[in-house]
Structure formats: C-alpha cells, structure tokens
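Quick one: this structure, given as structure tokens, is what I'll be asking you about.
Missing here is one protein chain; the remaining ones are kept as they sit in the complex.
Each chain gets a letter, A, B and C, in the order it is written, and its residues are counted from 1.
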Amino acid sequence: MLSQSELLHLFKETRKDSENICSFLETEDYVVQPIVDVSPPKWHLGHTTWFFEEFVLKKYAEDHTLFDENTAFVFNSYYESVGEKVVRTDRGNLSRPTVAWIYKYREYVTTEIIRLLKNNTLSNEALDVMEIGCHHEKQHQELLYADIKYILGNNPLMPEYNQQFEENPVQDFEREWVDVTEGIYEIGHTSEDFCYDNELGVHKIYLHDFSISNKLVTNSEYMEFVEAGGYDDVLLWHAEAWDWVNTNEIKTPFYWHKVENKWHQYTLGGLKPLNPDAPVTHISYYEAFAYAQWKGMRLPTEQEWEIAQKHFDWGSRWEWTESAYSPYPNYQKADGALGEYNGKFMVNQKVLRGASVATSSKHSRYTYRNFFHPQLRWQFTGFRLVK
Amino acid sequence: MLSQSELLHLFKETRKDSENICSFLETEDYVVQPIVDVSPPKWHLGHTTWFFEEFVLKKYAEDHTLFDENTAFVFNSYYESVGEKVVRTDRGNLSRPTVAWIYKYREYVTTEIIRLLKNNTLSNEALDVMEIGCHHEKQHQELLYADIKYILGNNPLMPEYNQQFEENPVQDFEREWVDVTEGIYEIGHTSEDFCYDNELGVHKIYLHDFSISNKLVTNSEYMEFVEAGGYDDVLLWHAEAWDWVNTNEIKTPFYWHKVENKWHQYTLGGLKPLNPDAPVTHISYYEAFAYAQWKGMRLPTEQEWEIAQKHFDWGSRWEWTESAYSPYPNYQKADGALGEYNGKFMVNQKVLRGASVATSSKHSRYTYRNFFHPQLRWQFTGFRLVK
Amino acid sequence: MLSQSELLHLFKETRKDSENICSFLETEDYVVQPIVDVSPPKWHLGHTTWFFEEFVLKKYAEDHTLFDENTAFVFNSYYESVGEKVVRTDRGNLSRPTVAWIYKYREYVTTEIIRLLKNNTLSNEALDVMEIGCHHEKQHQELLYADIKYILGNNPLMPEYNQQFEENPVQDFEREWVDVTEGIYEIGHTSEDFCYDNELGVHKIYLHDFSISNKLVTNSEYMEFVEAGGYDDVLLWHAEAWDWVNTNEIKTPFYWHKVENKWHQYTLGGLKPLNPDAPVTHISYYEAFAYAQWKGMRLPTEQEWEIAQKHFDWGSRWEWTESAYSPYPNYQKADGALGEYNGKFMVNQKVLRGASVATSSKHSRYTYRNFFHPQLRWQFTGFRLVK
Partner (left out) sequence: MLSQSELLHLFKETRKDSENICSFLETEDYVVQPIVDVSPPKWHLGHTTWFFEEFVLKKYAEDHTLFDENTAFVFNSYYESVGEKVVRTDRGNLSRPTVAWIYKYREYVTTEIIRLLKNNTLSNEALDVMEIGCHHEKQHQELLYADIKYILGNNPLMPEYNQQFEENPVQDFEREWVDVTEGIYEIGHTSEDFCYDNELGVHKIYLHDFSISNKLVTNSEYMEFVEAGGYDDVLLWHAEAWDWVNTNEIKTPFYWHKVENKWHQYTLGGLKPLNPDAPVTHISYYEAFAYAQWKGMRLPTEQEWEIAQKHFDWGSRWEWTESAYSPYPNYQKADGALGEYNGKFMVNQKVLRGASVATSSKHSRYTYRNFFHPQLRWQFTGFRLVK
C-alpha cells in the first residue's frame, strides 16, 4: 500500500496525464459520442473528477464545499446506487457543462484533494479509495485514447491526433513456442501493490500441457486469413459471430482502409500504410477465435496466460483469451457503490490480459483482468496463439 | 425581383443574422445533435455557406478558388444529386471541421459573394439563385432557433440562451369568429416578391361556408384539455397519433414541466412559469387535431387559412392546418439539385401557415407553405380553430 | 337503403363469400402473419363475425346468448373503445381459438342473425349497422385475397391458391386522353345506396383543365422505367421514397421474380410469366409517383378521378391518386366505436380510387375512397396518368 505522500505524487501525476492526453484536442472533439461504447472526452474528464469529489472529498474532507451541486450529477456513471444518473447513450447530447467549466471543476477538485492530503492524516479506508480513484482515472485514460481514435478515425476528414503517438511497435524476433507442463499452479494478485478486487484471492488451478507463442499475431499473418477468405467461411465462426460479420459486413480489422489498392490503417497519427510486421489490432474476440480455428490452434485461457506470461514480452496489445469473465473462487464484491466496479460486469464478456500501447504508466500488471464484449474492436486489442 | 444592389443588402443582412443568432452559444453547443430532426448549429452555418459556394460561386464567379475542396462536402444536405453526402443522422458525430474553421469558411464565402455582386452584372438566373440562397439561409435561421432550443432545453441543466428573446406574445383581445362565405376564391403567390416554387400558380379553389377564430388557442385553454383527460381518450385521436401518445408517454405539450406543482415552460430565456394567456406552442398536429375534436370543431385547411388570414393577426406560431402537403395544380419542380428543394417532401407532411416568433425578417408572407411531419413539436407551432 | 329482406339476402351471400374465399386454404394457412399489415385469415373470419355479434346481436337481439364470452375478445380489432383488444402485431401468434372453432362461431352468429332478421322488424338504426357489417365483411374479403397472396407468395415453396383466379385482365385498346375542362364540379356520394361516412357530403370543387388516360399503366410500360434505371435516379423520388427504395432494396414491383432470365410474377394461380399487356400491380404510391415524374406527367387527384371516371373503364386495380386522405368538408365521424371506422385513419395515407380484381361484388362504386400508406404494395394497386 502506498504511503500518503506516494499517493499524493501518484494523484498529481495521474491528473496531469489526463490533461496531457486531451491537450491535442479541439474543443469540439471533447463533445461527441458517435457510438454508445465511446464516451465524449469531456465526460471522462468530468467523471474522473466527480469520483474524487463524491467518494473522497464528500466523505473525508471536513466542510467540503461542492464545486456545483446542480451540475456534477451528469458525471455519475454506472454507479447506479449513487443518486440519479444520466442515461449512458445521452452523454453525446450534452453540450453543457462546457469544457472550460470542466477544467475549472478539475482544478478545484485537484486542489482540494491536494490540500486534503497535505493537511490531514487519512484513514486506510480513505487512502484505499484515493488509490482506487487514481487507478480509475488511469483506466479512463486508456478509454480516452480509444474513444478519441474512434471520434477522429470515423470522421470522414480523418484528422490526426498526434504524430508522436506510436501505436505499432514491432516484435522483432522469431516466433517460438513456450511449453508449460501439466500440473497445479497458483494465480491471482499477491503483492502489496494496488489491484482491483477481481484479481484477489490467490488460488490453485490445474493446467494441462500447452505451448504458447512468444509473439503476437501480426498484420501480415492476419492478412493471409483475410485473403484466404476467412471472413466467408461459416465453419470458422461462432454462430453469433457469423451474424455479426454478416450484419455489419465485416471484412477486415477495424480502421483498415484500402487506398489506391494498398492497405492502410488509421492511427492516432493519421492514415498510414499498414505495417505488415506490427501486431494486428482493433479486432474482436470473434475474429481472434476464427483466425485460431483457421490455424488449427486456439486462444489461451486467462490462467494459461498468467502462468506463461513471464516467458514472453507483452504490453502492446490487450490480448483476447478464451476465458469468460467470471469471479475467482471466494470473490466478494465490495459494499456499496464501489462494489459495482467489477462484479456487475461478470457476464457475457471475455477476459483480455496484458496491456496496450494506450495503457497508462503504473497501470499494467500480469494479474490484471480486463474485459470486453466479444464483438468490440475500438480498443487496442490483439492476440497470441496456443497449440 | 430584387435589384442586384438590393440583393447585396439582403445577403449581407442575412449572413449577419445567422451569426447574431449563434453569438449566444458556447462552442460545445454548435456540435451536438440530440435527435435526427435537430442539426448541430455549426452544420447550419456551414451548410448555408456551402449553398452559396456550390450554387453561386462555382457557377457564376470566374476563377473561383474553393475554400477547401476536401472538407465542404460534409455540408451538403438533402441535395442528393450533388456528389457524395454525409448521412443526416451522422451530423452530430462530426467534431471536425471546427466551429472556428466554419466561421473562416463563412467569411471567405461572404467576401467572395460580395466581391462578385459588386464587380459583376449577374444574369437573372444567377440573381434568382442568390435570392433563393438568402431565403434558404433565413429558413435555416428559424431552424437554428428551434434546434438550439432543443439542444439546451433537453439538457438537464436547462441553460438559458438569451433572456431577451420573447417567445410568448399574448393576443390581448377577445376571441371572435370570422365568417367566410361559400364560393370561388383564388390562392397562391401573385406579387413580384420572392416565394418558393410550391406557392406558385395562382389558381381558383372552391370554399364552403366556415367561421375561423381570430385568436390562437391559448395555454389556459389547452390546459383544460389536458386536465379533462384529453390525452387518455382514444376517440379523440388518429390511430397513429394514439400509438405515438402511448409509445412516447405524451401528456402535455413539449417543454412543459411541473415544478413544485406549478406548470412551467422551458423557453429560450430559461425555465419560466407557464403564461396562461400566451398561445400554446410546441404541439404536434396530432394534439391540435385531438383538441379540435374535443371542442367539436376542426382545423382550417390551408386554403381557408389563406383566404381568411387578412381578417386576423398571425405570425407568432406556425399554425397547423388540416391540409396535407401536396403540389398545387400545375406545380412543376425546378430542374436539377434546386428542384429537390420542396417537391420531394410532398408526402406524409402537414402544411403549416403563418410564421412564428423565430421566423426571420422578410421571410414571412401569407402564401408561405411550411410543412412538417404530424408528430413534430420542436418548432414554435400552434393552431386556431374553425367551426 | 336496403329493405330487411334485401339485407338478409346480402348478409347470407356475404357470409358465404368469405367462406368460399377460404375454401382453397389449408388449416395452416389460416394462422400465420408474416408482416404486421397482413392478418391471419382465421382472424378475418373471426373478426367479421365478432362485428355482427358485438354491434348487432348484443344490441338488437333480445336475450342473445354469447357464443363464448371468454374468447371472442381476441377478434376485436381497431375498435379500441370496445373493451380490451389483442395487440395487432400479435395476431400471428395465436394458435387458439382454432379454425374449427371459428367456423362454429361463424355458423352460430350467421344463424342467429338470420333468425333475428326473419323474426323481427329491425329499427333503421339496426338495419344501418347490419348493412355496415356486410360491407365491413366485404372489405375484409378483399384483405383476405391480398393477405393470402402475401402468405403463400412469400413462402419459398410458392404454392398456388387457385388456378381459376384471374388477376391480370388486359385492357385491350389503345391509350386515349380524356379532356376535362376547368370549372365547378360536384363530388361525393349521392344515391340511396350504401356508402361509408367518408364519402358523404356532396360538395362543390373547382377543377382545372386536365387530360387523363383511359388506360392503366401496363407491365411493359413499367418495365421500360425499370430498365431505364428509374429505381436509381434520386430525382424521380420523394425523399422518404428514396430511403424506402434503398433500405428495402426495391428494384421492381412486388411479386416480380426473374427466373432463367425472364420476368415472372407470383399470382394467386402460382408463378407465371409476366404478362406485358396487363396493368402493372403491387406497386407503392412512391413508385407510381416516380414513374409519372419520369414520364413528365402526374397522378390524378381523387377529385379529378371521380369526375373523369365515367369516361374510362376501371375496376381491375386500386388506383393511387395524388390526394392525401382527408375529411370532406363537414365530415363528421359517427359516435362511439363505429366512429373509429374511417376518420381515425385520415393522416399519412393516400387515397386510392376504383376497385380491384379482388374487390367483392356490390362493394365498388365511383365515390369509394380507399386509402393506404404510400409504401404499401400487398394490395392489387395500379395507376393511370394525367397530363
């Protein structure tokens, strides 16, 4: 557990990071919500701020004056047990409060939290919530990248976000297969460092022999699947996936565009020729699964991934696993609103392991259990194979 | 027909008006599209500008340099015969081009048009299109008011637009009934002044005896209907209206809110107590019809309205009529893209006559045929009765 | 007005006709509802029977015993003011009551009505309702044909209904143009014979010069439009029509199929080669309008049609007019449930005039105002041109 001064440092750094991410935006980019899964950037900035005011300042700061009691409620999110909330699909209709207002709100809350941490000795409970708040904001930073990419990359003008952002690090080595031997293993978070409740409860599992690739599937490998008609072969796909492919006329990963007969990819640096050696990204679980079927292989389970991860390099793509998102044995969700954080999503989602180019600093660890619906592609997703 | 210098004056005034309307907005307000019928204000500003560049400068200004050939296409509207267009429902997803860009685009086109009108003698054809362009922009000014009201009035914070905007002029006189005698009459546009193609073709019609109110239905009168259970009595409603009432749980006009047990109305000046003497507004044709049924009366046809209008005061509300929007005898739509202006909407819409508090100067006349789908309420609509 | 014995005759004949129409069906054909506009044949048989029990026997037959008070309510239709009703979209889910039950119900009610008419002298009011009931059933007979055609013609097996049914009578004469001169005319129902309330109120109208074709547009004429790319030219279509064409990928009239490179048409006698000389049918108002635009002509208004009709042959196709379905001057809908019959549909529909090959005997007259939504095609619709 972090000391109060470490926490203060983490907090200041985290708040700054969110603002840095948004520094490349125009005011208009903060506002729109092209699909329900994407939130307007201004909402992320407001919501992460609301979190600190609602769960820290209101509870632990004596005589805290709310920045604006009639406005902040629009930044409540899925925390349905805390008062009224704005329906999620409506976020993109809200022109007010303005971006300028939100930056003032951020500044006020940041200042108040700093004051609180500097002038008081917080209980462990309060420190816990502070730490969750920082990691919560880091999670939203990753969403910010994905949402900004969606907003700009689905605009017919395809504006750049930031030429410096490097999305496509190449794994410049040969593929090898890491063998893991059958037996009892232990997974789950062990250290004193921060983790979410869904990682807790170290527990034994039984694994069977498997071999896992030390390298992610690349664009050129995936292109073979595309060109071999993988998207047209019903036998490679789940039934629901097949409906999804056909209803949405999916034929390639997301953000691929053929320009003058050459494959390009929209990146946060604008439209670029597709790098064949970079790990494929912006694919759904359905596509990862279909590719694996086509290769006669499979995706790892999250348990396999966690045990094998020390043998390979990870962190540029969130890696789809075969595992559905379920509670660990003896998982108990937290009481009250914070208890809604993870447990309530444990159905109809797949676990992703690792981290991505958009993951914030100090926000990746090998026990992290990310999760998305199997059809979603707006994150920096990828996968590796098991045989 | 206006002289070239009159037109120049009209043009400058019109361009300025649009910008004045938007001067009360925050940047964020320009961007959102909460429902498909509402366009983002920035889109209106861009689209009316695109109209002048596309139909005037490109055609009549020698050596015109396009402001930006890769961008302006996003402001094409229903003119499906002019190149690619952005699907209408997507307007609210486009953060780019920015508001600042659009103001530059406006300035450029305004300047170029002024230069054109000052330095050249335009053909009648070109002057015609210029005049249409001005009235087209005036039409969008009225839409701007309605769309801005929707955007702000459906935001849970209910921000004010402009305290000075007066929406609710009271008709401060007793109701009287104007009698019109059976016989042949003539309707349609006759003067040399501007009108749309749908008003042309003066023609004889046969009217039967009727009496029409000199006064619009007021809030207090409509309130009686609400309180008498009008929204619950199936026999008062069209079949489609009944579905609409129930599906959308309609119980009052749009923008009515009960606050502390008193009826209020969101106005462009913010939330205000409902003025009982003001004409009811933001109601659908369905509601106007049901009210008339309840009173044992009916709505006027557009022909009746046009013949009787000289006997009463009009202009604060677009008045629903019983008439479906259809072509006048011998109506012929214009060739090419401009021909799409009116004719293609002549199905499933109801004619509204008069004008409203949001109608631009020089944009109202007694032959004007406005039209909307019968369920729409975001405009400043109202009605008067016939018996 | 019919005498009581004429009415008895009409009633017996009408009841028989419905059963004759259904005599070609399998039990299964009575049950399904492939789209919301199509009702299961068993529903038509039950509903027309319920009408007589509800509005005649319950009211005018002393000591009438209901056939089954717990069941008949499923045959209530749009008469929302008479008790509970089954939501219209659900009709196709109801396997019970069975077809056999319905035939027993029919027999019971038919017998009771005959007994009533034979043994009592009915009031004019009761005779009125009886006559409406007969014509109501005749209207459902036409729906039965259209619905049966839809049910069988959209089954991949395309079963025949009845080889003898002749859908495609050829108008074996040259096209001529009937000229009507500008002036005052009178329309509306005048005779003592039955009509619906929407035809009542003879009234003067003012018509302008027009010429109307004495012949319906034929398949071969319409084929020219298809082959000239009429479905691809946005300028020919209403805005809503263009959406409809594209969303539904409409490329020809309904029931046209290309088999071995030759156009065929599904008919109640099965799949047949398209007869080029027969009047085109199963087209929407949108298509009729677009064709007329393409020819540089237009559709008649219903007033024009009624005045000109004595100069041409009509009755094989319901003819789309340009007129929206609106009340005649001084139209007053009947009180209570029967008042729901016509008035509540007077919005968003187009008037069709004439009659079709599926219209029942004694159910066609030149003042008849049929109406459908402009996109509907499952009826035997067609059109003639005006210039």
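Quick notes
Following the convention adopted for this analysis, a contact is a pair of C-beta atoms (placed from the backbone, for glycine too) under 8 Å apart; a residue touches a chain by one contact, two chains touch by 3 or more.
On a predicted model such as this, the values are computed, not experimentally measured, just so you know.
The chain that is not displayed touches the following shown chains in the complete assembly: A, C.
Touching the chain that is not shown, out of A:9, A:204, A:272 or A:311: A:204 (per the contact rule at the top). Note that of A:59, A:251 or A:344, the residue touching the chain absent from this view is A:344.
Touching the chain that is not shown, out of C:98, C:330 or C:361: C:98 (per the contact rule at the top).
When the missing chain is restored to the complex, the residue among A:276, A:315 or A:329 that touches it is A:329. Interface note: of C:27, C:65, C:163 or C:330, the residue touching the hidden chain in the full complex is C:27. Mapped onto subunit A, contacts with the missing chain fall at residues 78, 80-81, 182, 184, 203-206, 208, 234-235, 237-242, 285-286, 289, 298, 322-324, 326-327, 329-330, 336, 339-340, 344-348, 350, 374. Seen across the whole complex, the unshown chain contacts subunit C at 26-34, 42, 70-71, 73-74, 86, 90, 92-99, 151-152, 154-157, 159.
Please note the rule applied: only the chains that are shown with their structure count from here on.
Listed by label, the chains touching subunit A and subunit B alike form an empty list. Of all residue numbers used at the contact between subunit B and subunit C, over half are used by both chains, marking a mostly same-residue interface. Among the remaining chains, the Cα-based centre furthest from that of subunit B is the centre of A. As a whole-number value, the distance joining the C-alpha centres of subunit A and subunit B reads 45 Å. If you average the Cα atoms of subunit A and of subunit C, the two centres end up 57 Å apart.
Centre-to-centre separation between subunit B and subunit C, using Cα means, comes to 37 Å.
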